[in-house]
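Please find one structure pasted underneath; my questions will follow.
All protein chains of the complex are present and in place, except for one that has been dropped.
Take a look at chain A:
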Amino acid sequence: MIETHWIIAPVVLPAILAPLLAWVMRHDIVLARSASLAGAGGLVAIAVGLLNLAAGSGEQVYRLGDWPAPFGITLVLDHLSAAMVLLTSVLGLIVLIHAVATGWDNRGRHFHALFQFQLMGICGAFLTGDAFNLFVFFEILLIASYGLMIHGGGRVRLQAGLQYVVMNLAGSTLFLFALGTLYAATGTLNIADLAVKVREIAPEDAALVRVAAMLLLIVFAIKAAVFPVQFWLPTTYSNAPAPVAALFAVMTKVGAYAILRFYIIVFGPDVAATGTLPEKWLFAGATITTVIGAFGVLGARRLMSMISFSVIFSMGTLMLAISAFTPDATLAALYYLLHSTFATAALFLVACHILARRPSADLLHASPPTVQNGIFAALFFAAAIGMAGMPPLSGFLGKLVVLKALIPWEHAEIAWVVILGGSLVTIVGFARAGSMLFWKSTAEPVTEPEEDAPEPEDAPRPATALALAPAAVCILMMALLSALAGPVTRYLGVAVAQLYDREGYIAAVLTPPEDGDRPVDAGIALEAEEAAAQEDVTVEDEDGLTTGVIEEVGQ
């Protein structure tokens, strides 16, 4: 029992650390850095422990306040959430080292506090088993990400930040509407309980729950940057500090994760009320997203914006795999998800180094080669290979496994054309950019400084090994994902099996704990009421007048 307390640790650790960073350590950057790094390292350790815990058994349920589900908030640790928390913590640590080594953390206030809050928000969103609590964590990660996004300031960045926060606040508002509707239709907010209640709703009475399902889909689509609510992403990511954009690689995945959770467990295709409606919309959106992303990579004029579009492309691919909603495709999606996170982070981290040293900033123009041109070229080449889905990094295998998993699907042809065609466009886009940045630039004349001229103060300095390491580690992660694809997918296979074992999830969450001393339901009075309500429904169904009329209108 003791070990289950660790489930809350990924939230509590940063939640306690962050205020300390903001309050006690804000005047001492060295102290803040050490504490923040230690915290991020500790988070990785906790996440590894949780992965072990999850791998050892089925779903682990943590009942906050010791209240039984569905009344209190529950956290659910299963293979999937453990993997996502580990992904977050590893990425967090990598990005944090980069930010510290490049000095990005010192360009504004409170970077470390916001960073820890951000990690807390993301981990909390992955762990929660409650729809409203998910909303709360969406808020946390949104507000923290806004702070990180505008870190360091600058006119364009602040403008882009405003657009980001406005769009996502609109999404949060919609999230509330959706939750209100969902609660009004089902009377509960616990995900497992929702899964039960949604299936009890007769299809002819399902209008409200259908609306809730669609609104929620849009909410998650905003996070995951799926068409038509992806417009915010390129502006935001391309203007965010590059290390922050690298951390955001896992934020889009929160949307993808939420879609997996909700549309497999709660609104699966077996639910009479919603059927395949969300899937169809998601498929359509994902298709266009993929196309837009690929086109953007080719058409972008700036490096950061090109990388941002490649994020959209990879999210589209991921969403195509998700929208098939079969265990095979979900497994493929999860593998691709891991890959895409590191690919995105690698590109942004490499871009960070390049931008810091190029006189023409991030415009894709040839300008004289910078220091360490060769190293940056090699890193960019590797990261781009990963993102564009070329071997030997995991992007290639990820693409293959997605394509293969989609073969039996009814939309397979469209998905294939989009993914393969998009890949080609992306490859061409990256090749153009890389050859412009690293090859053509060598043909540019280097203006030799005069002998006695003083060293210009802002002359690009070579990156230290420590500063280069995070980007290299991201690439290494892709290589490892590729080499260890077998063990990784074995683990993910269990995660998918768990995810599709709805009954198992429901039982794990809703079965009251044996040693609990809390009442486990609302008592006899409620049951009687429920029975009465049930009777009412049956009676009303028999005359069927109202429903019939509404159905006619619907047609």
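Keep in mind that, in the parts below, a contact is a pair of C-beta atoms (placed from the backbone, for glycine too) under 8 Å apart; a residue touches a chain by one contact, two chains touch by 3 or more; residues count from 1.
What we mean here is this: contacts and distances are computed from a predicted model.
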item: Chain left out of the displayed complex - its UniProt protein name, from "Carbohydrate ABC transporter substrate-binding protein (CUT1 family)", "Biotin-dependent carboxyltransferase", "Monovalent cation/H+ antiporter subunit A" or "Tryptophan synthase beta chain"; value: "Monovalent cation/H+ antiporter subunit A"
item: Residue among A:Ala32, A:Ala144, A:Leu247 or A:Ala351 that touches the chain left out of view; value: A:Ala144
item: Hidden partner chain, touching residue among A:Ser36, A:Thr88 or A:Thr181; value: A:Thr181
item: Selected from A:Trp104, A:Phe117, A:Phe283 or A:Phe325 as touching the chain missing from the view; value: A:Phe117
